[in-house]
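All protein chains but one are shown at their positions in the complex.
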Amino acid sequence: MPGTKPRTKSWYITAASMIVLAGLLAASVGTLPLSRRWYNVQELAEAVRHPPSLRPIVSYEHYEKNPRFPTAARIAHYAVSWFGHDDLGRSLFYRVLPGFLVSLAIGLAAAMIAVAIGVTWGAAAALAGGRVDFIMMRFVDVLYGLPYILMVILLKVGLTRPLAILLGGHSRGTDIIILLLAIGGVSWLTMARVIRGQVLSLRGQAFVEAARACGAGAFHIFRRHLLPNLVGPIAVYATLVIPQAMLQESFLSFLGIGIQQPTPSLGRLAADGVQAVNTFVGYWWLIVFPCAVLVLTLMSLNFIGDGLRDAYDPKSKTVVLV
Amino acid sequence: MPWLIGRSLIRADDFAETLKGVSAARAVMFRRLLLICAGLIVVSVSLFALTAKEPRADFTYVNPSGIHTLDPARMSWTQDFRVALNIWEGLTTWDPKTLTPIEGAALFPPDISPDQLVYTFTIRENARWSNGDSLTAGDFIRGWRRGMEPGTATDYTFLFTDHIVGAAEYVRWRNEAVTLLTATPIDQTGFHESVLTSHGAELDARFDEVGLRAVDIRTLEVRLKRPCPYFLDLAAFPTFLPCHESTELLRERHHGLPITAEGLVVYDPQWTKPNYHRNDYPGLVTNGPYMLSDWTFKRRARFRVNPFYRAAEQIACRTIDMLEYDNISASIMAYETGDVDFLTDMSAPYDHEIARLYRSGERPDFHSCVLSATYFLSFNCVSPMVGGRSNPFVDRRIRKAFTLAVDRERIVENVLKRGDGVAHSFVPPDAIPGYVPPSGLRRDVNEAQRLLAEAGYAHGVGLGPVELLYVPNDERICQALARMWEEVLGIHVELRSQESKTFAEEKANQRFMIARGNWYADYNDPTTFLDCLGTGNGNNDSRYSNPRYDELLAAASLATQPSARAELLRLAESIIVEDDCPILPVLHYAQTLAIKPYVKGLYANARLWFPFRYVTVGRRDQRGSVLER
Partner (left out) sequence: MTARIIRRIIAGFITVACVYALTFIMVVSIPGNPFQSGARNMPPEAEQALRARYHMDNNWVYFGEFLAGAARLDFGPTFTYNEWTCNQIIASALPVSVLIGFLAILVALMVGVPLGVVGAVRRGGWLDAGGLALVLLGISLPTFVTGTALLTIFALFLRIAPVGGWGALAHLPLPVLTLSLPFVAYIARLTRVGMLDVLGSDFIRTALAKGLRPRTVVWKHALKPALLPVLSYLGPATAQAMTGSFVVEKVFGVPGIGQHFVNAALNRDPGLILSTVLVFAALLVAFNLLIDLVYAWVDPRISGAV
């Protein structure tokens, strides 16, 4: 009978996704000591836009900066040309891997910001009830009515100066924080609605009534009784917001206002690769490798999110929408 | 949609119960809804497909960013100049190969008084507008006046106020009145009205004091404040184009006065449209070889030959299409497939590949030339602190050290590989006949390090991080520069890339230590570059101020002998590029053009000036392949 078989095959896929993600993480974190130093090593003579090759085409002197582990450095040096080189002669291999970490970190941070704001807003609205609830949710409606693209750009552009002043001058960190705030600032809306719905349904339940009868305050009820029950939807939603945030970062990089050079991120690398497409010479490695990693990451995250949702509540109708 | 969550909690079973009772009529309506949708698709798609197709124009070229404005008094982009100078014609024009001024709507050369202060232009008898009207001196005065009036004028008013007698006084008087009128509210006292009326009554009288006079209907006399050797070159510039009197129909009037309530001169911005007919306006009337016949937003502008142009029969291309492609790669692809005949801009991320194809001769249809333009970096010469950090560039030794540390050849040949020209001076060499810029500073690592040490920061120790502000397009150059400074001077350079409006804001407010900049020559004289660094000039980003430099420029403006003048300017420029170094010239842009082999009459030149009336196109078939020469 359709619909009642055990889900063995999708479970395998979710497990496979976790393995893939873990593998990427391991590779990136493992090479981090190297890529941290080598992501911006420019070789302006021969390596500019060089296609991938198994043997490194850039001389060892450009990369060797660790006299303590010369052999290990030599081995690591072999990977330099595996993904080819970009237009400044930098190794794409040692840019894609830290780029993965940067993108993932941005996704995670933006998701956390979205969750933080969304949960607070939704729960507060549901617990307050009445007019406050009405106004808070109308505010969410209004924000929904703003085109996302415009919001992100305006936020990014508008927050640049105040935050720079606040954080004492410009730096790469400031730019990333602004980016996170802009992306997180437009992703919390659905979370707020979902959480409000859940809290509303939980609020009417017996155990909350009992807690209230015992004299517990709203904050206490929220922290001890409601929050544990909200972990499910939060987890589900968060794993589905991370891919969205990563795509949004790549869109902003395409526009030129996302992650700034020379920091690599998958979106930045993909945008650069796409802009290098031309009718004269093919630079396929500039697109294929960042996009392959991006696809693997995003699909894994989506499958994990689906798996989480299946595990949490197989009949859940809390469908997460954009 | 708050109801969504509520709905999702409704079980499907309950729903199905109701569904069972749903009448068949509902199902029928559902099906009808589907049919309507399908019908809508078919209708909309077919309406779209059946729009009439026009025949392809004789010549098609691409304008990547589109027309910003066609108002000659307001334009500042080269692409707009190109369009304007093809549909209008000034007193002089530029030769397509040598860029020297040649005859335009007036007889050439004009009558110049012995002291070079009075120019008398005689407009040709057969010079006509596209509606048949004769071209008069009054049309030129009207056009030039628009370049001075607040409300219409923008960037190039200085071309009038610097040269023509009385222009600066007139502009100042007008601007003061506008400031006063804007600050005064319109209320019962009638003070505003009285000021406005008295100002309006004086308008023409005051303008008569400007050195522009229509001696008769076809003779224009211009009186200059001091000799200007490049005035004929200026007379071809778009700000000096004539304006047809029909535009007066679209001028905003306030109580009968030809100015608005704030004292501004405002025309309905739609006057440049060919099909605009408010107030019986006949549509855009121009006097050049072509006229604008159609203009669709963000898609295309079509020109056709002006039948009343003096040499209309000799023009080979009767219609021209200007297409807009936001994406340069797409325009290059369109050129490759034959949809487009001429590309003026191929600055894509892979432009080094294009330059290589040009240099190797594999693509004879690519042409490249170095432009009369410079890409440079501005040092902030005045602010001691920028963003909480100390700005070392107030000290000219550090500026000079940074300049000496740069290997421009490496940037141009290894990083960019576009065929740009290396810039050691601000004014491009060979750009202006009769002027040889100073040789500038060559790379000297030892001297750079010595200067740095002398300033107190030997080996870069003690010098905090330095910021370089730029726009995303300059990524490669700035990365390479940062590496060079790090290698040679040991100084960490922080790269800060901002999108263009934020960048302009930061630059205008002096929130930078080093900022990128570029400058394209407006006219064929060194002062178009050198004036930028004069004290108080609006484009002096570095706020550099040197009285000696200003003195030299002032002396040059009074010099009558061309060689003496060139020497003074050269001396001034050598202060900039060899001593004080407020700017760091990096390169002179190269531009690669793509011209189909069956197109003749277009020549790569340093100002990207392409008069289309000389273009001939061999015949070709549907796909753009050449059928016959």
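Each chain gets a letter, A and B, in the order it is written, and its residues are counted from 1.
Basically, a contact is a pair of C-beta atoms (placed from the backbone, for glycine too) under 8 Å apart; a residue touches a chain by one contact, two chains touch by 3 or more.
Since the structure is predicted, the reported quantities are computational estimates derived from the model, not experimental observations.
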(message) For the chain not shown, which residue from B:Val266, B:Cys381, B:Val415 or B:Val615 touches it across the whole complex?
(response) B:Val266
(request) Quick one: say which of B:Thr337, B:Ser439 or B:Thr535 touches the chain that got left out. (result) B:Thr337
(request) Taking the full complex into account, find the residue in A:Gly130, A:Gly145, A:Gly173 or A:Gly204 that is in contact with the omitted chain. (result) A:Gly145
(request) Spell out, residue by residue, where the missing chain touches subunit B. (result) 1-4, 6-8, 10-20, 26, 30, 37, 41, 44-45, 48-49, 51, 53, 68-71, 74, 76-77, 150-151, 153-155, 157-158, 175, 178-179, 182, 260, 262, 264, 266, 269-270, 272-273, 296-299, 323, 325-327, 330, 333-334, 337, 339, 499-502, 504-505, 508, 517-519, 538-539
(request) Could I get the residues of subunit A that touch the absent chain, sorted low to high? (result) 1-10, 13, 138-139, 141-150, 153-155, 157-158, 161, 243, 247, 250-251, 254-255, 257, 267, 270-271, 274, 277, 279, 287, 291, 294-295, 298-299, 302-303, 306, 315, 317, 319, 321-322
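Note that only the chains that are shown with their structure count from here on.
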(request) Starting from the mean Cα coordinates of subunit A and subunit B, work out the distance between those two points in Å. (result) 40
(request) Name, in rising order, each residue of subunit B that touches subunit A in their complex. (result) 2, 4-6, 8-9, 329, 332-333, 336, 348-350, 353-354, 357, 387-389, 410, 414-415, 467, 472, 475-476, 479-480, 483, 494-499, 501-502
(request) Mind listing the subunit A positions that touch subunit B in their complex? (result) 40, 42, 44-45, 48, 87-88, 137, 141, 157, 160, 164, 168-172, 193-194, 196-197, 201, 255-257, 260-262, 272, 275-281, 283, 317-319, 321
